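A single protein chain has been removed from this complex, and every other one stays in its place.
Here is chain A:
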């Protein structure tokens, strides 16, 4: 059954386990490939993960002059192929989310590949495996549909981010903070 990465920002506690987990994938040279951001550090403890959203038509790949960034059949946008990458950093500029990282010493771009060694076999990526809060979840399309219908804001908008995203549709789906707003209480 196809599963997708789904992000519920409201849950994040800023533990950065996802980043620690990222280093442990086995295919990541022990380097983490995403970000966790303090949203408003002088005010509260709200944090959010900035993960690669794996665009369906990824600008990082589009901007690459040598097609070093491939899209896997699962939809995962892979890290640059080391033998092809020129180190031009087009991708780091093209990505509206600022995801691709650049290794100056190796002159090489690297980014989240959705733990392709795991996810190609149906095993959840490390970030979603270890996330202690279910901010990062590995869910089926059906579970995702339920989430989208559940999280409706008081103004009629969906808390679940629908397209258009900053670029185009993405394989990773996000619920903005506010998922509890319309929640009917048990008592």
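In this section, a contact is a pair of C-beta atoms (placed from the backbone, for glycine too) under 8 Å apart; a residue touches a chain by one contact, two chains touch by 3 or more; residues count from 1.
Everything below uses one rule, namely that contacts and distances are computed from a predicted model.
The subunit not displayed here is recorded in UniProt as "Nitrite reductase", chosen from "Nitrite reductase", "Glutamate/aspartate transport system permease protein", "Putative mRNA 3-end processing factor" or "Deoxyribose-phosphate aldolase". For the options A:7, A:53, A:68 or A:139, the residue in contact with the chain missing from this view is A:139.
Against the chain not shown here, chain A presents residues 10-11, 13-17, 19-21, 23-24, 26, 41-47, 117-118, 121, 123-124, 126, 129-134, 137, 139, 143, 179-180, 183-187.
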